[in-house]
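Of the protein chains in this complex, all but one are displayed in their positions.
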Amino acid sequence: MDLYEYQGKELFRRFGIPVSDGRLALSPEDARQAAQELGGAVVVKAQVHAGGRGKAGGIKLAASPSEAEARAADILGMDIRGHVVHRLWVEKASEIEREYYLSVTFDRGEKKPLFMLTTEGGVDIEELAATSPEKLARLHVDPLVGFHPFQARWLCFAAGIREPAEQKQVIAIVGKLYETFVSCEAMLCEINPLIVTPAGEVRALDAKVTIDDNALYRHPDLAELRDLAAADVQEQRAREKGLAYVKLDGDIGILGNGAGLVMSTLDVVAQAGGRPANFCDIGGGAQADVVVGALEVITADPVKAILFNIFGGITRGGEVARGLLEALERIGIDVPVVVRLDGTEAEEGRRLLAESSPANVHVESTMLSAAERVVELAR
Amino acid sequence: MDLYEYQGKELFRRFGIPVSDGRLALSPEDARQAAQELGGAVVVKAQVHAGGRGKAGGIKLAASPSEAEARAADILGMDIRGHVVHRLWVEKASEIEREYYLSVTFDRGEKKPLFMLTTEGGVDIEELAATSPEKLARLHVDPLVGFHPFQARWLCFAAGIREPAEQKQVIAIVGKLYETFVSCEAMLCEINPLIVTPAGEVRALDAKVTIDDNALYRHPDLAELRDLAAADVQEQRAREKGLAYVKLDGDIGILGNGAGLVMSTLDVVAQAGGRPANFCDIGGGAQADVVVGALEVITADPVKAILFNIFGGITRGGEVARGLLEALERIGIDVPVVVRLDGTEAEEGRRLLAESSPANVHVESTMLSAAERVVELAR
Amino acid sequence: MAIIVDAATRLVVQGITGREGQFHALRNRDYGTNVVAGVTPGKGGEAVEGVPVFDSVRDAMAETKPNTSMVFVPARFAADAIYEAVDAGIETVICITEGIPAHDMLRIYNYIRPRGVTLVGPNCPGVLSPGKANVGIIPAEIFSPGPVGLVSRSGTLTYQIGNELTQLGVGQSTIVGIGGDPVVGTSFIDALERFEADPETRFVVMVGEIGGSEEEKAAAFIAERMTKPVVGYIAGRTAPPGKTMGHAGAIISGSAGTAKAKQEALEARGVRVGTNPTEAARLVADLVAGAR
Partner (left out) sequence: MAIIVDAATRLVVQGITGREGQFHALRNRDYGTNVVAGVTPGKGGEAVEGVPVFDSVRDAMAETKPNTSMVFVPARFAADAIYEAVDAGIETVICITEGIPAHDMLRIYNYIRPRGVTLVGPNCPGVLSPGKANVGIIPAEIFSPGPVGLVSRSGTLTYQIGNELTQLGVGQSTIVGIGGDPVVGTSFIDALERFEADPETRFVVMVGEIGGSEEEKAAAFIAERMTKPVVGYIAGRTAPPGKTMGHAGAIISGSAGTAKAKQEALEARGVRVGTNPTEAARLVADLVAGAR
């Protein structure tokens, strides 16, 4: 789960990482009010889960409340890389002397948390890592032993931060960021930029925090943020049904069991010349009702045909067929449904479908032929 | 630092370990009031850092507020193994079906926290470990990996606690006790007895918690308890001066550098037929003012003579001699002081003493001769 | 020989009295796996169709000497179950459970590695050595003994490719589902290393997907350390960046973790990569036929 900047900053504040004062605004009036309360110049920032907000015009300076209102009106409703702006964060404008970059994330290869710090702030970190790795201080933390202050000191020295007062603040922020990372079970905590003001104060000017979905049950306070953060109502509905669902931009609904198989199904449909409308994984061991729910979700997208690709292990073909038949009856699906059933109890499933033989259900015996058939039927 | 039962229970409550409702009482009137507020039968319990309170008459049942007042009057001022009762804990009386024992402590040999659980509650745990080790479930926790619920389950099964509802409560208490142990940096957290009520509720009926003195700087809330817990004003004064001081019951003041050397000095004084009045370790690298402070502390006890045993490493003989001379002048010590100086700058110290040569200062060249001399002078 | 599970496997099933746990424990036993015990706290002394159930892995160890554990307990209790297995002296833990928090797995990984414990998963279909033992939920009937080692981040995709191989008359030495989570106990490299050392394995299929850089690392490992031919397939060629595709680990972050980058990394090291499961299976079948 990705947090919005303002949610991430609220977390930072809770863990003692300095951030600027600000207010959430849902309307231009809110923004005016926020600017008034904050006093002085403010920055109006679009709250969307997309990079490059600044370049896209989603971040504007405003010298007065009325200017803040006008900028908010400009930004609200903007489409930034497919994300419509519904929320703004209005915060006190900061004077910036220098911009750094600091993050802690999962190093999936090393299986350890990885800190990265550079004084080349504001840049693309992947690019920096590729072109000037010597400018990027990297440090792994042993998750059993935890973080120790010497590591923060070493990061500072390695990144070339030597001014004592500044170093002291950065060291404290590194420690608190690790605490945030572990306490909130984050997959990523990124501050880009971490700024130094002309007065020498170090502060997080942005916040990018991703929380592990699997850990949310231990963090009801963070789980609540999800509902607010949910970019897509349909994705949320699918999640509530225990489905992994991703909206795509084509017209063929894709449903299968197991993330790898569904991804592969998208690939073969694309190879056959079709465009998937979504990705829907019913997971392992799904019962008929889950299949019904999944069909409800994917038919909420405008689909011309549906591909049903099941290779049962823990999932049983009979259950899947029963779910499909039930859904046809209950939801009234009239687009063609291509079904490919293999693995556990596949014969049983195929038998059930053959017995009932609904007009719009087409059974195929291989994944490739099923993909070709559904593309054909979607034309 | 040992906590009183009521302080330990307050900690337990904070960490979610069930304890009985109770009130602190400093007078019989307090006890009456407490009993009134709690309602029903109460137990009046002496708050002292000594075992065997019950046998000594320091724990009494009271059926009514007036009875509680009377029992409080009996107990306040009692001397329990050298500890005068100044505080009472008045708590709701518990019905007891069974008594267990649960603790987590430092296993100094294994260098790991050690849990002990037995259903043979209320007994002396050392004795049980010696006579019926099979009745004592013992389990070490890896401090880097932390505690895991399976360990609590295993403890329960090993101790023979099998009733599911009871087991569930004990498992929860084990987890919370570990949390208390680690969060408060305790050296010992002991619940003896851990009771099961006829209704099947599991609760801590006593609390023995020892906090690591060295960690108190990280726990200001616990450090505050120390002032309340301080059994001996003099020990507290010594601690404030950075001295390790223990009051004993003889008449020879003992001062030295290093705990081992001071302990050894007590031993040789005893071998020479003397009785030490105290143990005072000025530590390593003490300056003259520390020596003065130490002499202030040990002369507050009724001493007939003082033995000064210094073998300097980090401690310098000159500083010690200067401190002694300053103390003689400032505090006006008139009892004989036997001095043995060796190690770093011992010559300098001996020279300073010889130059000043106060009438009551006797320099000896060995530890044994110094011990013999001070015993002689104390007669 | 095969790898990870074989005729020497003595299996304890943690969570054996749960619905799925029982179903698969018995299915594994029916296949021929030596299921020596089950563990469900509080049900010690019971039995599941002849498999004795213990309160703890320690008890199961004392009585039945298992060397391998299959973890089938719910996500909230699974990390605890893994620690329990390791603490009791289990050498190989195969964790089927899905949804274990990543920070838990991070600690578990760093805990087990220096102790020499093999962990497969979590969120994986298990390990099957056709004709020898099956530990997990892999439908054994679609596989057959043979020379091809199969390692995959995806369960159903493994069945898909295994099925195609079997239809082409090519059997398998061991099928390892390493799981789709960001932190898994056995990586591609760990599995490849074992296949390289296993005399019964002569070819390897590696089924990757978007996210992370394990396939890229495996490519380097294959080039430097493998003598046996490897065929690859990467799922998610059309997945959009920034979206988690079902598996928590299947996400393209920025420009990293794309199927294209992975395929290129493999091909640059001489690994043949199929563009779909059918093509990958055919590439292997051609290799096997060529070697005959």
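Per-chain residue numbering starts at 1, and chain names A, B and C are given in the order in which the chains are listed.
Just so we're on the same page, a contact is a pair of C-beta atoms (placed from the backbone, for glycine too) under 8 Å apart; a residue touches a chain by one contact, two chains touch by 3 or more.
Predicted model, so just to flag it, every value in this text is computed and none were measured.
Remark: the absent chain touches shown chains A, B in the intact complex. Among B:Val262, B:Val291 or B:Ile306, only B:Val262 touches the chain left out of the display.
Looking at B:Pro133, B:Pro164, B:Pro198 or B:Gly284, the residue that reaches the missing chain in the full complex is B:Gly284.
Taking the whole complex into account, chain A touches the unshown chain at residues 145, 148-151, 153-154, 157, 162, 164, 167. By the touch criterion stated above, the residues of chain B touching the omitted chain are 49, 106, 108-109, 111-113, 124, 126, 142-144, 182, 185, 187, 212-215, 217-218, 244, 246, 248, 256-264, 266-268, 270-271, 276, 279, 281, 283-285, 311-314, 342-344, 366-368.
We adopt the following convention: only the chains that are shown with their structure count from here on.
The chain with its Cα centroid farthest from the Cα centroid of chain C is B. Among the chain pairings, A-C comes first (most C-beta pairs in contact).
Each chain gets a centre from the mean of its Cα atoms; for chain A and chain C, those two points are 27 Å apart.
As a whole-number value, the distance joining the C-alpha centres of chain A and chain B reads 54 Å. In whole angstrom, the spacing between the mean C-alpha positions of chain B and chain C is 54. Shared contact sites, meaning residues of chain B that touch two or more other chains, fall at 145. Shared interface positions of chain C, i.e. residues touching 2 or more other chains, are given as 107, 111.
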